[in-house]
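In this view, the complex is presented without one of its protein chains, the others remaining in place.
Labels run A, B and C following the written order; every chain starts at residue 1.
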Amino acid sequence: MSMSTAAAAPGGGWRRYFTWNTDHKVIGVQYLVTTFGFFLIGGLLAMLVRAELAQPGPDFLNGTEFNRFLTNHGSVMLFLWIIPVLAGFGNYLVPLMIGSRDMAFPNMNALSYWLIPPAGLIMLASFFVGAAEAGWTAYAPLSIQTPVGQTLWAVSVMILGTSSLLGAVNFVTTVFTMRAEGMTFWRLPLFVWGMLATSLLVLLATPVLTAGLVLIAMDRVAGTLFFSASNGGDPILWQNMFWFYSHPAVYIMVLPAMGIVSEVYPVFSRKPIFGYKAIAMSSMAISILGLTVWAHHMFTSGMDPRLRIPYMISSMIIAVPTGIKIFSWLATIWDGKIRFTTPMLFALGFISMFLIGGITGIFLAAIPIDLHVHDTYFVVAHLHFVLFGGSVSAVYAGLYYWFPKITGRMYDERLGKVHFVANFVGTNLTYLPMFLAGLLGMPRRVSDYSPEFATLNLMATLGAFLLGTSVLPFIYNAVVSWVSGPKAVANPWRSLTLEWQTDSPPPAENFHQLPVVTSGPYDYGQPTSVPGQAQAVPAAGD
Amino acid sequence: MQMDTRLSSKPGAGIRTYLLVFLGLAVITGVEIGLATVGLTRSLRLPIFVVLSLAKASLVAAFYMHLRSDSRFFTAIFITPVILILAVAALFIIA
Amino acid sequence: MRDATRSGDEAGMFATGRRLGLDHLKLGMWLFLASEVMFFGGLISAFLHFKINNPSPESAFLDVVLVGLNTFVLLTSSLTVVLGLAAIQRGDRRGLIGYLAATILLGVAFLVGQANEFALLYRHGITLSSSLFGSTFFTLTGFHGLHVLVGILWALSTLFKAVRAGYSQSSYLGVEVFGLYWHFVDIVWIILFTLIYLI
Partner (left out) sequence: MRERSIFAIVIISMLLLVVGYLAATQLNLMPAQASTRAVLVDQLFHVLVGTAAVVFVLVEGILVYAALRFRRRAGDETDALPIHGNTTLELVWTAIPAMIVVAIGFYAYQVLTEIEKPAPEPMVVEVIGRQFIWQFRYPGQGVTTQELHLPVNRPIRFEVTSGDVIHSFWVPQFRGKRDATPGRVSEFLVTPTEIGTFPVRCAELCGPGHANMTTQVVVESAADFQAWLAGEQ
């Protein structure tokens, strides 16, 4: 254990981020920085796609190249950015938030991280041998016929699934066995509830995708016939196995994000979260319901028509727990004393844009409408409002909110606000026109389109380039502030959750003395709730 | 690791139990093979063999994996995905 | 785990876990097994889908008696694992070593039996790419065999640790957790035996 001993030394230097390190904070930072790198790559691919689509007619990409960029844009963004970046927040925060010294399995934690860079390299290296071009959904039999890069893609996604799975085992075990004295389940911060609900989904859904990928890989490499229709194989089987994971994956990508904003609202409204238990339980409800809705992606597939009705109903019911969360958040900021810091702006932006994604989800669940808009730009707009307007906004909120905790330095508020405005305008400019394009008849994943959609696509492309540019002030802010920003105090936001009751950045093993928890995480506005005292008193005799 | 042992299952389940369970498993397997060679009709085969194999799996899980004496939580963790995948498999097959 | 307990205040670390009666290593293992249920469940779903919707006459080539013998071998290996656990719980280290060695031999015997069966089927022209039956059969039993192989390697490392006196009457969690995995693989075979050969 020489590595972790080195990490246990105060500081440890930047070199530790490039080693096998078992400190959950180091691993958390490794996750956050690496996945942000993949975010930039995915964004670059998106801008190439949007550039091709700026005007009708073939411009500079042929159909094959276009499909490769599009496929890897989706795969990188989902498997190498949103899912792992949220796991990165989980790694950094869960042990701190529950008052633990580390995760339950520190070495397995390091393994979860170190599976990601090679998997990312495999996915991107496939560009040299003919990258995957069947979309991130990899529908068989198209994904059986495409060049060898598709096999690398499947291997890469399997590795990333394994990483995510090991992380989930670790999170659940940590939350169940490593909570500090007095940290009952009803005192868990809502981000931890979000990670629990997510981990449940990862554990139950990811292995089915892995099994499906095994079948795809076997068809490609060993000549099996699972998806070969002429030999009795069934392409619909892949859709079932794929969506059984990939619809819950949306919740895997959104539940921790909802947890992040649930941390931000109370702190910057100086009010307790409204309906704590309802928010926590709605996360669990979403995760359980989320396992029953997958075939709403297959309404047009020609599956047994009678089966579609229950899937429509369960999909629509998910709007109820989601609504509970949104209304509870609004009630949290209502009558508060709101501070418009950058994290709060992103968290408020989260509600306004996630709402659009959520409402249009009801349109898609309604089968008669889905039969028209399925596989059109309407779906593209919907999923980007959920995952970009929603999850990515929350990720930004989290990055700004915990920046002083992670780096020990303050970021620049002015640049942060510039970033927020550019991001907010860019998101709406990019994705709102896509709804209309889809309704009017533009299919998704096309490298060319009828001239009637030219204006809408030009708007979307301009928005995408604004989004691309909006990352620059963030990167500048993060790098410069990390190196030479003003030093942050331990608890600059006067927050009550445990991660703020220790140094910024926290020392090795997190707490000088393990805390004993005596009150809830959001007890703002009560005389006892002085940060650093009420919630975390040193354990007697520790 | 030292402290962990206090939590693991007590050496309560005796060797006798283990041997009896094995005997049960062996007998059921013998019966299964016997029935398979006899050649039952399809409508009989399905329920009989499903029940027999579930009995075997439950014996192993309850006694060899100590679910009978361990925390109920472990049983819940194991049973939940079994029930889920049964429902899901049925939906995969009829789709 | 070493890193977590290193700081010396384990009492605080595992306070809540102990109150629930949950050991973190065992909890982690059960969670992993839950995901394995879903993985095999996915493969089994595919197998059953084709068995029901595209039945194949080739399943007639399967030899139930031969595979039944193999099933006995695997069931016996589960018995040797629990007997090994019982031995170390009595403080009988030599017993543990003996039973682990027996487990490894039985595991290898199972794989040899499976290889033999695969070879027989290949001689009948049933391969991965000959038909859907071949595809599903070899994929499913192959992945089970792979799990047995991983189990054998894990048993070897447990045996190695037992030889170096790594377990004792008061410290046998490693054996128990390995046992959980091994019995799980056994349960999967019990299910596969029924679904593939009996029904």
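The rule we apply is simple: a contact is a pair of C-beta atoms (placed from the backbone, for glycine too) under 8 Å apart; a residue touches a chain by one contact, two chains touch by 3 or more.
Because the structure is a prediction, the values reported are computed rather than measured.
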- prompt: Considering the full assembly, with which of the depicted chains is the omitted chain in contact?
  reply: A
- line: In the whole complex, of A:Gly42, A:Pro84, A:Pro189 or A:Pro272, the residue touching the missing chain would be A:Pro272
- prompt: Which listed residue, A:Val155, A:Ala222, A:Leu307 or A:Ile369, touches the chain dropped from view?
  reply: A:Ile369
Query: Of the listed residues A:Ala125, A:Met284, A:Ala331 or A:Val489, which contacts the missing chain in the full complex?
result: A:Ala331
- prompt: Please identify, in ascending order, the residues of chain A that touch the omitted chain?
  reply: 62-64, 66-67, 133-135, 137, 139, 141-142, 145, 229-230, 232-236, 269-278, 300-302, 305, 308-309, 312-313, 316-317, 319-320, 323-324, 326-328, 330-331, 333-340, 348, 351-352, 355-356, 359-360, 362-363, 366-369, 371-372, 374-376, 435-436, 439-441, 443-450, 523-526, 529
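Note that only the chains that are shown with their structure count from here on.
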Field: Chain contact graph, described as a line, ring, star, complete graph or other shape
entry: complete
- line: Averaging C-alpha coordinates per chain, one finds the centres of chain A and chain B separated by a number of Å equal to 38
Field: chain B-chain C separation of Cα centroids, rounded to whole Å
entry: 13
Field: chain A residues counted as touching two or more neighbouring chains
entry: 203-204, 208, 237, 241
Statement: Where chain B touches two or more other chains simultaneously, the residues are 80-81, 84, 88, 92
Task: Give every residue of chain B touching chain C within the complex, in rising order.
output: 1-9, 11, 13-15, 18-19, 22, 25-26, 29, 32-33, 35-37, 45-46, 49-50, 52-53, 56-57, 60-61, 63-66, 70-71, 73-74, 77-78, 80-82, 84-86, 88-89, 92-93
Query: Which part of chain A faces chain C closely enough to touch in the complex?
result: 1, 4, 8, 22, 100-108, 165, 168-170, 172-174, 176-181, 183, 203-208, 210-212, 214-215, 218, 222-226, 231-234, 237, 241, 509, 514, 539, 542
Query: Which residues of chain C touch chain A in their complex?
result: 1-4, 6-7, 9, 12-17, 20, 22-24, 27-28, 31-32, 34-43, 45-46, 49-50, 53-54, 128-129, 131-132, 134-136, 138-139, 143
